[in-house]
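Every protein chain but one is kept in place in this view of the complex.
Presenting chain A:
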Amino acid sequence: MLPRIIPVRETILAGAILALLALIASRFAGFVAPSNLANVFNDTSPLIILALGQMVVILTRCIDLSVAANLALTGMAVAMINVAMPGLPIPVIIVIALLLGAAMGAVNGLLVWKLSIPPIVVTLGTMTIFRGIIFLISGGKWVNSHEMSESFTGFPRAEVLGLPLLSWAAIVTVLLFAIMMARTPLGRSIFAVGGNPHAAVYTGINVGRTQFLAFVISGALAGLTGYLWVARYAVAYVDIAGGFELEVVAACVIGGISIAGGVGSVGGAVLGALFLGVVKNALPVVNISPFWQLAISGSAILIAVAFNARAGRKKGRIILKSAEAKS
């Protein structure tokens, strides 16, 4: 077998993360203690889940900037449902969160599929619309922890085999995606659509429908994360996860997912998210103000995209131009 480019890129990224950990460990040994690393992973879990959803969207030559707003809206909705009906079992809440998120993703997807509006415009628009709707349904008020039921806030923190369920949610998502991307027709068509939409049409793949499904997947994961987020921090308000969509895109770009579509891997997205997670958790340890976080993820996007451009040199505009192939 020839050494392929993608695993090489992931090895470099994994090496970078290990080097970063070693650097921090040389000053603060406590940071690399297994319990702390588990904490870092748990803290990064929402980012990992969202990055996988975003990956699918970016692979099909689209982008979803509405994930954070979707997360916040679903979070607020399930929190309000919990306040109104404290007896509702958690699995039902999770299903509601998944469906709500998927519905919002479907709105994005339909606009991209049926009206072929550029995804960047659609999701920029729905991003503000979703945030506005949170204000409308909540009246601008907060849902605080004492209003939520104990099982609602306890779920992501409940430990199974030493890890909180939030971490398990991320692990299960990663496994599902690894199978989906490599072993199912949907996963392969997602790659095909992004790699060459024209060729995909000739192989009988419905490009628009695949993009639609990508948005639905991304939306459903945003919905799931919405519940986990609100339950974990035990608070819901209009601005939760504000600007988080940038971090999600950053994780994907750092993970080597080509913004031009068709190139990327589950491992890359996970490593990209972990890289940002390690940086974020290391900042307070090495005594740097958390205000650096935004600038760091910005620079990480720029460096990663410049770095990755060498591998797949394709001209920009692809996200603005939706795939020309109409089916």
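Everything below uses one rule, namely that a contact is a pair of C-beta atoms (placed from the backbone, for glycine too) under 8 Å apart; a residue touches a chain by one contact, two chains touch by 3 or more; residues count from 1.
By definition in this document, contacts and distances are computed from a predicted model.
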Name per UniProt, for the chain absent here [options: "Lipase/acylhydrolase", "C-deglycosylation enzyme beta subunit", "Autoinducer 2 import system permease protein LsrD" or "Xanthine dehydrogenase YagS FAD-binding subunit"]: "Autoinducer 2 import system permease protein LsrD"
Absent-chain contact - pick from A:32, A:80, A:124 or A:171: A:124
Option from A:13, A:238 or A:251 whose C-beta touches the chain left out: A:238
Where the missing chain touches chain A, by residue: 63, 111, 115-118, 120-122, 124-129, 131-133, 135-136, 140, 238, 243, 246, 249-250, 253, 259-260, 289, 291-299, 301-302, 305-306, 309, 313, 315-321
